[in-house]
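Missing here: one protein chain of the complex. Every other protein chain is in place.
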Amino acid sequence: MLKRYAFFPGCVLNAAASEARTALEASAKLLDVELVEIPGWSCCGASHVQDIAPNEALAANARNLALGEQLGAPVITACSTCSLMLRTAKSQLDQGKKDQANQWLSAASLEYKGTAEVTTLLWELAKDLPALKAKVAKPLTGLNVACFYGCHSVRPEPIMNFESSRTPHSLEDIVTTLGATPVPYPRRLDCCGFHAVYPAEHDAMVMVSSLVTDAARSKAHCVVSPCPLCQMQLDMYQGNAADVTGSKATVPALHLPQLLALALGAPHDSIGLDRLIVAPDGLKKALSL
Amino acid sequence: MSDKRLFMDRRTFIKASVVTAGALTFSLGLGGLGSTLWAANNKPLLDFDIIVIGSGGAGLRAAVSAMEANPKARICVVAKTMPTRCATAMAEGGINGVIDFSKGDSFDLHAFDTVKGGDYLVDQDAVLDFCEEAGRTIHALDYLGMPFSRDEAGLPKARYAGGASKVRCVYSADKTGHIVIQTLFAEALTRGVKFLMDYQLLDIGKSNGALEGVVLRNIRTGEIMPVRAKAVILASGGYSRVYWNRSSTPYVATGDGPAAALRVGVPMKDPEMTQFHPTGVVHGGVLITEAARGEGGYLVNRLGERFMSRYAKDRMELAPRDIVSRSIESEILAGRAFGEGMEAYVYLDLRHLGEAKIDKDLPMIRHIGKLFEGIDLVKEPMIIRPTAHYCMGGIDVLNYHEMNTSLPGLYAAGEASNVSIHGANRLGGNSLAEASATGNWAGQGAAAYARGDSPAAEGTNLLELCKKWTDHYATVTARTAKTDVFAIRERLGEVMWDNMGIFRTEDNMRQAADDLDSLSRAYEDASVPCTNPNYNTLYTQYVELGNLLACAKAATFAARARQESRGAHYRTDFPKRDDEHFLKHSLVTLADGGMKLDWRDVSITKFKPQERKY
Partner (left out) sequence: MSDAVFIVIERFDGKKRYPQEYTLTRADVHNKTVLNTLIFIKEHLDPTLNFTAACRMAICGACGVRLNGQPIIACDTSMEDQLALYNTNKVTIAPLANFTVISDLVVDWEPALENLRKVHPSLVARKEFSKEKGCTQSGEEMDQIVGMWDCILCGCCASSCNKLTVNRADYLEPFVFNTAARMSVDSRSKDPMVHAKPAYDSGLWKCVHCQECSNVCPKHVKPVEGISMMRNITVNRGLNKGKGPEHAEAFLTDMRDTGRLNEMKMALRTEGISAMTRVGLAVDLLRHGKVHPTELLGNDPIKGQADFVRILDLAKADAKGKE
């Protein structure tokens, strides 16, 4: 990882998934990386504003990117939907919408220059595994992990443009580097249903249930996701999902920053494991916590 | 029934009784054609006013046209697979139609170009109406939602096509055909056209000198069924697949319509007129659009020459297809090409057009170049060779206003038909126009006919044919013979390419005729070792091969009889056009276990036959 990033937390890292932020900040300290929060960042639109007010969503993200550029460091996100929204906006801006967007931004004396790069925690870790390995203080030996990418960390491939959307391996590589064991997880690229949990609740519950069952079948101690929306979906709704499908499987869902922090040596009671709704008892046992 | 009954075993007798009982049920006259007719096994026989065989551009246009003419008619379109999997989808260059009269173009000029392009075998009464219809078609397709490439005035944009004296080939990038079929399919769906999907035409039934309907095979279940209809429109596409893999056409276009028409005594007209498109990939026969030349591509031989100057000094690469195809093959024969034998080729050089132009107007062929030959034609010249592409020949249509055949109730449209609009050689861009125009006319013709009562209400022939095909399926799938379908098919392609290809002679064609006879015998003995009736594609392909053989024989028969060279039919033993003896359409009919040849005069009205030079 680089020394310094313009940090775009996204809305859920501040609220319902604040444990991810806590763990991320702890990890950053241990990795000797400075995360400078972009001042005044706004919600990215989360694909919902994009649906009903595409210009406003583009404007919001043009502003986010312009603010990020001012920090003179790559913009880093720790939420897959945020990364997709920011990268999509950047793609639109760079392919012809820049001038129009800058007209809007001029109302706040801001300008999108096109110098901002948008990256993710997942990619930054995966780019230099030996450097990560060197910082692992407490390898997660004996921990079986189902690596769940979700949708927006890899698709659509032309926008995300980091690794194959069909055979990605960044998450497994990181988990291995942290000392844990990635287990076979056929549904690792399926959808968790987060973005349609309101209009298609039943379907989303079936999706969650399938993901949990799959992880349980592989004897995973936990599922890990680089996206807090996926984590929230698998965690918050695991009980509801089991009610819908009658499944008995339960597997705790962790944020990538939490596993990262643990392996880097952060005290296990400081990274919000107690905020998980599905208690990570199996994980604690496997790691003797 | 004859003495044969004495030799039937009990099982066959029972089967025959069932069939006869079914026939009796028919003839007891269960009301008019509006009622449901029942077979002896108590399953309803399907019954329509109009059946369209084939779901390409012509078939879809015909169905919608028939619905417009008669909204109460019961119509359905029969397709061997999902409807848009057809040759129409593959057309690339564009669709001809005069919509801009400001630069000296006219329907007359389009007609003249078509007549000259067809080497004067075109029926001129039909072609003038065709060109008017083609112009109307452009606006009609626009109104249906077809997205054309546009000019500054917002009107459909046109480009040059081979043999055209004015710019009138309207297009949508390099996938006009795909756009056309999607537009027509959308219309058919919106209008409520019914489809019988995954059904194969086996035969046409006739009695009392008129149409009864068709025998269809439900490919999904294997069920063979009689389907009554007042009118049937054959829009099954061409038969270029007689050249098997050295053709640009889809696997599904296997001359089903023309072969079935032959079997009920309807002639094929000019079957020898098979067009070779100049530019197909070398490995296989997939097409590289004429638009590549329309946009300015060069044909170059091994010596670096733009060799078309030798054969068509004025039009060069944009001479008509038959001339360009012969030119390329001549270069190959003269040793000025690359490679040898089936791997011989020349260059199609597009590099000077630049990447931006190619990606905007010819994106698909860049992809084809990479996929089939591993060549990026932005950076290197593409390698090409002629490929069998289109059949000017087809089912003999009598009156183009209705697209009817000699069997009352039977109609034809699209590539399966021959009016003749294209004569001895088709111009690029005229096929999509033909699909729409003839589809429209056939739909109207069939709709008018279907308002009356059918003289062939009984359907006895259909039941006989059902039995024949049911037995056929049982026999061939039980047979364990030596030759297989695929070997016969490969050999058919070789025989036709070698002996009925771009250059023909009596000796070669006689050999082809003999070889085709041997292949037919092998075909009768071939095994189809797949007994599961559930979507038995091996049997489907076996039936298709039979149809290809029939078309190949008819084409060869007529090719030998036409002792001249005209358009796509070129004979090294008769290299000149002979208007005195052969300004006529050939007509091939099945008769007495063989074939019979007749001739019919060409309709010459406005354009006196002249020497065809470009």
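Letters A and B name the chains as they come in the text, with residue numbers starting at 1 for each one.
The criterion applied here is as follows: contacts are C-beta pairs under 8 Å (C-beta built on N, C-alpha and C of every residue); 3 or more make two chains touch, one makes a residue touch a chain.
Bear in mind that the values here come from a model prediction, so they are computed numbers and not experimental data.
Undergrad: For the chain left off this view, which of A:R21, A:R63 or A:K90 is in contact with it?
TA: A:R63
Undergrad: Of B:K116, B:H178 or B:R293, which residue touches the hidden chain?
TA: Result: among the candidates, B:H178 touches the missing chain.
Undergrad: Determine and list the chain B residues touching the chain excluded from the picture.
TA: On the chain B side, contact with the omitted chain comes from 81-87, 89-90, 99, 136, 138-145, 147-150, 152-156, 172-173, 175, 177-179, 182-183, 185-187, 189-192, 195, 197-198, 220, 250-252, 283-284, 286-287, 364, 367-368, 371, 484-486, 528-530, 532, 534-538.
Undergrad: Give me the chain A residues in contact with the hidden chain, please.
TA: 11-12, 14-16, 39-43, 45-56, 58-60, 63, 84, 100-101, 103-105, 107-108, 110, 151-152, 155-157, 164-167, 190-191, 193-196, 198-200, 202-204, 206-207, 236-237, 239-240, 274-277
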